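Below: one structure, written as structure tokens.
Here the complex is missing one protein chain, while the rest keep their positions.
Lettered A, B and C in written order, each chain numbered from 1.
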Amino acid sequence: MRFPFLTRSDRPTASPYTRRMDLTPQRVNDLVATAFPATTAMGFACVELGDGSAVARLTCDPSEARPGGIVPGPTVFGLADLALWFAVFTKIGFEPMAVTSDMTIHFLRPAMADSLLARCNLTKVGKRLAHGEIRVWEEDGDPERLIAFASGAYALPDAKGDAST
Amino acid sequence: MRFPFLTRSDRPTASPYTRRMDLTPQRVNDLVATAFPATTAMGFACVELGDGSAVARLTCDPSEARPGGIVPGPTVFGLADLALWFAVFTKIGFEPMAVTSDMTIHFLRPAMADSLLARCNLTKVGKRLAHGEIRVWEEDGDPERLIAFASGAYALPDAKGDAST
Amino acid sequence: MRFPFLTRSDRPTASPYTRRMDLTPQRVNDLVATAFPATTAMGFACVELGDGSAVARLTCDPSEARPGGIVPGPTVFGLADLALWFAVFTKIGFEPMAVTSDMTIHFLRPAMADSLLARCNLTKVGKRLAHGEIRVWEEDGDPERLIAFASGAYALPDAKGDAST
Partner (left out) sequence: MRFPFLTRSDRPTASPYTRRMDLTPQRVNDLVATAFPATTAMGFACVELGDGSAVARLTCDPSEARPGGIVPGPTVFGLADLALWFAVFTKIGFEPMAVTSDMTIHFLRPAMADSLLARCNLTKVGKRLAHGEIRVWEEDGDPERLIAFASGAYALPDAKGDAST
């Protein structure tokens, strides 16, 4: 799936990080594998990109599971965080310098699947922050039966590439 | 450091998980290493226990660092989550079935140290939930210069050992 | 709009608060006006009920507005909180004893309208907690242009009517 980078009227058009590019899940995975090889090695991947949305997958590592085969909470958090990062890419291009500002997660049910999916829908892309909500479910299960619900914000780099808050 | 388990009048005294036991950081680390070996292997440890408080340490793994040597956000989240879990132990004993219900984290600065510390202070221990706040800082840095601030709740098992919410 | 109360298999059917009743927005408003007259007097109302969802309206009081006619943040929070409460009613009946356990809100834009709407969709109804996400927008504006995004949990009363956590 391809999509053009979408210019937002409420963002500075000359910002160096609003690079127009043809992002696809494969291209994101290639970029992540190069810049963040540990993320790829941990089983995380981008599987879908929309306009302000993204789906990330975690292929679970049984050796890291909790007793009973439960996926650790921080790993679920990491998946939600990644889905938000991918969704931000669809608005500002691939941006390694975008960093999580805050995240709230509710763990709704234990996750015991071979793989999890997380869908992020951005709720706002502003000058400084992009905010989104993320739902996590088991890939072979009911997408309405949520493992976790998260929401949070990414700090966007300014014209100098500085995302510190 | 040793401390007696403290009975709280606002908890059911006959609950099977209020096991009186002499918890020490070493004993917690031994229990975690047995029940959750991946947690130990990832460099997490308990270094201090108080009455409703705990300090957890993360010895950072350079191979998992982000570019620039930055500790990944989900790893910082995991450290905060662990400190809350340890603090809960000081009120109800070692309880593998206590699960995170919700957590909010603000990432305040990038972490670039060899090791991080997280201190949790419980703010309430109720019948169903234990709530606490957690501060994360670099071990060789200023404890007031926070890497992250988190707060959240653990769901406590009921008399039947059920912590599902 | 009328809808039957929906029994959930994952809740104790004999619980005294799972009263089957025909809830409508008007009936909720009548019950709220009787039990919580201040809420009604402040301009809050229920305008829609679904199966696990609800819409609440705030008719803004200009005398309470901030300079520039901006609706105060805590008032927006109150509207989101109310929408979650109403959505909980659609699962367990009118329940004055259900209390907010936690809520996270991101204020995305200033609200300057005569009235605001908040839609809550429940993401889980468990034994102890009901969790939902809430979107707030200006009634005469674009529903996608969010004023605030919130998520949180209500503590549900147990068989003895006790919702303390």
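Some notes on this structure:
Here is the rule we go by: a contact is a pair of C-beta atoms (placed from the backbone, for glycine too) under 8 Å apart; a residue touches a chain by one contact, two chains touch by 3 or more.
None of these values were measured; they are calculated from a predicted model.
For subunit C, the residues touching the chain absent from view are 35-36, 38-39, 63-67, 72-75, 77-78, 81, 96, 99-110, 164-165. Think of the hidden chain as still there; on subunit B it touches residues 104, 106, 108-109, 123-124, 126, 131, 133, 135, 146, 149, 151, 153. Residues of subunit A in touch with the missing chain: 101-102, 104, 126-129, 153, 155, 164-165.
Here is the rule we go by: only the chains that are shown with their structure count from here on.
The rotation that brings the Cα trace of subunit A onto that of subunit C spans 180°, given to the nearest 5.
Annotation: 33 Å between the Cα-based centres of subunit B and subunit C.
If you average the CA atoms of subunit A and of subunit B, the two centres end up 25 Å from each other. Subunit B has residues 101-102, 104, 164-165 in contact with two or more other chains.
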